[in-house]
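Here it is, the structure, as structure tokens.
All protein chains but one are shown at their positions in the complex.
Every chain is named by a letter (A and B) in the order it is written, and numbering of its residues begins at 1.
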Amino acid sequence: MSLEFLSAGAAAPDAVARSPMERQARAAGAQFEVRDGWNVATSYGSPEQEQHACASTAGWADVSHLGKLELQGQGITKRAGLELGRAARRDGAWWCPLTPDRALVIGERPERIPDETGVVDVGTVFAAMTLVGPLSREVFARFCAADLRPKVTPVTGLRPVSIARQPGLIVCEADDRYLFLFGWAVGQYMWTVVDDAAVHLGGRPVGLATLDSLAAPLTEEAARA
Amino acid sequence: MSYLLTCPNCGVREVNDFAFGGEVSARPKSRPTFRELNTYNYFRRNVAGVQREWWFHRSGCRAWFIAERDTRTNEVLSISRPGDPKAPS
Partner (left out) sequence: MSRLPEQPGERINRNRVISFTFDGKRVEAFEGDTVGSALYAAGRRTFSRSFKYHRRRGLMCCAGNCPNCIVSVDGAPGARACIEPVRAGMRVEHVNAFPSLEVDAMSVTDKSGPFTPPGFYYKTFIRPRRLWPLYEKVLRNAAGLGRLAEEQPEREWRTEYRRRHADVLVIGGGAAGISAAAAAAQLGADVVLVDEGPEPGGRLLVEESREEVRTMVQAAREAGAEIIERGSALGFFDGLVPVWQGDTLHQIRARRHVLATGTIEQPLVFAGNDLPGVMLSDGARRLAAMYAVQPGTRAVIATTSDRGLEAAIALHATGVSVAAVADLRATPGAPASALAQLGIEVLPGHTVIEARGKKAVSQAVLAPVEGGRAGTTERTFDCDLVVVSGGAIPASSLLLQAGAQTRYDEALGHFAVTDTPEHVAAAGEVVGAGPRDAAADSGRLAGLQAAHALGFGDVDSRYAEHALGDAIARAGDRRAPVAVAPAAIGVDRGKCFACVCEDVTSKDIGIGIAEGYDSIELAKRYTTVTMGPCQGRMCQVPSVRVMAQQTGQSLGDVGTTTARPPWVSVPMGILGGPTYEPAKRSSIHGRHRELGGDVRWAGDWRRPYDYGDPQAEALAVHQAAGLIDVSTLGKLLVGGPDAGEFLDRLYPNRFSNLAPGRIRYGVISSDAGRIVDDGTICRLDDESFYVTTTSSGAGAVEEWFSWWLADWGMRVRLTDVTQGLSAVNLAGPRAREIMSAVTDLDCSNEAFKYLDAKHAQIAGVACLVLRIGFVGEVGYEIHFPAAHGEHLWDALLEAGKPHGLRPFGLEPQRILRLQKMHILVGQDTDSESTPFGAAMPWIVKLDKEQDFIGKWALEHYDGEALETSLVGFTMANGYVPTEGSVVTDGNGTPAGQVTSSRYSPVLDRVIGMAWVPAALAKDGAQITISDEGRTTQGVVQTKPFYDPEGEVLRS
């Protein structure tokens, strides 16, 4: 028997995959589009305001549709050339080592996986958001104790940490840009928390169109440089 | 209780990121007497001093590790992963 029942991507065309935050995004004015079987919020109706939030305060986007694979195997972190506390950008995915023997791959499904590695699709175990903007750290400061100052958590910094009293994981994708994961079932709660903190600081939700138009997350070469 | 604890995988975190797993005690290797079994199950040394204890990084990597902590000051003297050579049995 296979583990196919774990993969949202395996659904037939009429079964669209939905984020746990979809209802809140809709209530906030999101416009949706189906991409790769997922109903994703591409815009909240005002690209200029969304851009402005990302440039001057903070914008957040629901990116729960991102693929997530868990790799488990003896010494996987070392074998995959990873370093604890650091995410590596490879072929459109963040490789995130959690322990010497366990790592998450967030984003594009890798073509090659190290030998003797157990792979589990955890795409819907974790929901995800991206928080962008000069006040993104201030937004986090409202509900997360992680030290995200650039000198402590630089670009590619990886922080498994409690987020709003829930287990979570933060990746610094670029300057003032953070991808963070949390449990799928707390999606609605997490949206409420982020919305409360960010809106108070002048932020707003942004669609994938805005997110895509910003500087893309780093390639591995750029991260090294 | 607001001290910091260092997870061997994730680094320094607030202590309430972790779950406390109690002092490290050795499970009997072979069938114990009922008295030995009860001692193992129910009795703790509860020292005022340095203690080896289990911690689980519940909000982070969700892995167990072992810390040596002074229960009087909450100073953590060392941390190690289970199975590491320096980890206590």
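Operating definition for what follows: contacts are C-beta pairs under 8 Å (C-beta built on N, C-alpha and C of every residue); 3 or more make two chains touch, one makes a residue touch a chain.
Please read all numbers here as calculations on a predicted model, not as lab measurements.
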item	value
Which residue of A:C96, A:V132 or A:V193 touches the chain not shown here	A:V193
Contact partner of the left-out chain, one of A:P47, A:G92 or A:G183	A:G183
Residues belonging to chain B that touch the chain removed from view	1-4, 14, 19, 21, 27-28, 31-32, 34, 37, 40-42, 54, 56, 58, 62-64, 74, 82-83
Touching residues on chain A - with respect to the absent chain	1-8, 10-20, 23, 38, 64, 70, 72-73, 118, 120, 122-126, 138, 140-145, 147, 149, 152, 164-166, 183-189, 192-193, 196-197, 200
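Everything that follows uses one rule, which is that only the chains that are shown with their structure count from here on.
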item	value
Touch list for chain B against partner chain A, complex	9-11, 13-14, 16-17, 57-63, 81
Touch list for chain A against partner chain B, complex	84-85, 98-100, 102, 145, 159-163, 166-169
